[in-house]
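Note that this complex is displayed minus one protein chain, with the remaining chains in position.
Letters A, B and C mark the chains as written, and numbering starts fresh at 1 in each.
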């Protein structure tokens, strides 16, 4: 880390900072500029970095302390240079083929889920999405069918040979959800629910970690680090739109984040254009853009009758929309040398 | 709710929307403007509103659907016009006296906590803050002493006749924390951890709900509604800074939110200038501003030796700082007709 | 517009609002709900809307006033349903072919500009970009060659049969820049410099209006409306990234804005992935995504020797990068039925 001394720092104060760093056992490398003295501290381990940075920042004669190293290890490209592919019972995420996850926002009934899943499967999706436990801003909204929904998902997934992804919200349910699902989704509101991250770090079921709606890329990777450090290496990231001042779209889908995060990490990156835009008419265009920008997979809401959907009808594709989308998406994937 | 039809909507499409609303059992009030037809739907209950809004928005001939009513009930001034005061074992929150919560960011040792608490009490604080379970962006940081920390807090609180506020993160710990603490803090990262909100809704211990770092005021009140609806009426809100593009301050403390939220709700509002600014030198000025703007309380980090703090040293006041702050704060409180 | 009365509004207060609207000469359509009365005002012209909305909002018994109509006319799809194509001396913007604008960030020398332009032309770009007047956050940075730069651009544009786009910042220079350039660029910092918008509204030279870095889509279209209303119908929009909390990318390129804005307006939309990301390694991926999402053109910074560039070297492609990009972009354009 780099300590920038205040403009008015005296020689004694500079020595004080140097001594503190040495007393902690780290190397000291001062650079005396004409307007500022800068002190490099070498060898500070990640586990202590935040603490020592704050300690030095709390001194009145220190202007700022700058971290040099990325605050994550197992998630970084430095740790693992090649891409990580995740094998979800035979469906590979992160390879040349783009993984298509599709299905209803919420599992409402067996029939509705079946109708959606069947159309998605026929159009080329390999992974069935569907919410059994739904986070809702309002306590008055529908919160999902719970275990009943999990059973419907598993049954339909088995029948159609689709893998199942569903959200787990309550850390007491992690084991339960693992019985029915092939991928655990951590939703945007829980990206920094560290106790939940620790629980999904204890299992081996792959985890899709959605970016918090106001999370910096660095925080997102630190959240992934929680799971990796816990012992679960099967983590994929999911960009689903960040919160900005714009109100015409529900969120601002940050497609730059896809190549940016792939420079920093070896983990696969999925894009959710349904949540990202909140509007059916935008989902098709953004799906193509997500493929073009290099996403390893997509997760898309498809409902047989969106105007009857309990949640997110406005952003759900119809089954026909999805079939058409897959048809139009194929040449885009091929144009960048990938397949659907 | 108000349905705005698309510019090109036909008479048949307008009738279709009207029929849908009537079929759901609600009143229909169309307004035919020169450029748009607008349809008012009257009588839609909160529990169904989101669903029906999305349903109509998913129609291609509907431009937008606008909610008229606030999406919370028990938290609103419409439900309860007068301010709610919360009695924390004899310490009132929400009355004329401004509640001062102070203490270390993290409980590190008995001595450190005692030293901080004693100075805070002597300066006039009535509530001891301190973290036993600490949320940390990095998995490598210190995560608190756990139960040991709770015991230290309770023991010192008892000895100094201070109430204790501390964060609960893991919903399995709610009962445990209730044994030791007088106020449960829900942190900013967990404001939309709905399972946790439901758990603290089941107890009667007062809850301080921190605003999510990218939460709109409306979402904050909906989170409060989860707790109120669960049966716990003792909810106070805490503004702690929102995430913006500015990087000189850690967060942007949104003091406008204090009077804005008090127009909408009867719940007391606390301000956290330590988290809000991330910088000791700003805490004193922002504390005065928070009192002047109408906050019902403050929660401030105080450490006997900030440069030795495990966390948040850079934003912790020293005991001397806090004593001076209380001295300077008194006339500000009196200037607006309140006391400390 | 729709006036939402406060919950506690009396019958007299409701009548007062109705009378005000009638006295202004507009139609009144009240809807009496169980919890709120809502009053529709029909026939309010755009020119008076803001004023009357504020007037009603300033009454204590009015909760909010909601605008129904879009606050722009000539820019809207309601006014003109089909896409507007702009003919820039034989190069069409908005048609099936995607317009490629490329060249150096800043005109530094004739040779540097020539080298960049020649490579861009050979790779397929038809429009030469280059800054003669440069806005710089720092007063100490280079601010461009001025007229000398304009002359270099025009000379090279003529020799290579490329159209020229360059920024105009000072409204006194509009006529001067029109002599040398085929498209006037309004930069992000000047999107709400209304006097400048009025000046470029007086000429017929096409204008590319960059989105302000914190502008909502609606404000962007209102800025376009200034130019259209002034009499210049040749306006194209340019998404160049918005300001968010993320710091790894310079800006957050809002690709959702492309299809979203094209639903609202008939004007062509260009994307600037160089400014949008600030990082060379991201420009290639985002360019493909911009094409896939439906952009009508791209504007890209290309420098023969980025590490010697005076400005924006870190986000400039080399000539070789650009040639490769064009090669890789061709199949993406074809995949969505367009050409380069």
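By our rule, contacts are C-beta pairs under 8 Å (C-beta built on N, C-alpha and C of every residue); 3 or more make two chains touch, one makes a residue touch a chain.
As the structure is a computational prediction, the values presented were derived from the model and not from experiment.
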(message) Touch as defined at the start, partner being the missing chain; which of A:126, A:141 or A:244 qualifies?
(response) A:244
(request) Using the touch definition up top, pick the residue from C:125, C:200, C:310 or C:336 that touches the left-out chain. (result) C:310
(request) Could you tell which one of B:143, B:189, B:288 or B:311 touches the chain left off the display? (result) B:288
(message) Suppose we count only contacts with the excluded chain; which residues of chain B make the list?
(response) 214, 216-218, 242, 244-249, 252-260, 263-264, 276-277, 279, 281-282, 285-286, 288-294, 328, 331-332, 334-336
(request) Could I get the residues of chain C that touch the absent chain, sorted low to high? (result) 46-47, 49-51, 54-59, 71-72, 135-143, 169-172, 189-190, 192-195, 213-214, 219, 222, 225-226, 229, 243, 280, 306-314, 316
(request) May I ask you to list the residues on chain A that touch the chain which is not drawn? (result) 2, 4, 7, 29, 31-36, 38, 40, 42-43, 66, 68-69, 78, 243-245, 247
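The rule is short, and it goes like this: only the chains that are shown with their structure count from here on.
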(message) Quick check on chain A against chain B: do more than half of the interface residue numbers occur in both copies, making it same, or fewer, making it different?
(response) same
(request) Please report how many Å separate the Cα centroid of chain B from that of chain C, as a whole number. (result) 38
(message) I'd like the Å distance between the centres of chain A and chain C, where a centre is the mean of that chain's Cα atoms.
(response) 30
(request) Note the residues in chain A that touch 2 or more other chains, in rising order. (result) 214
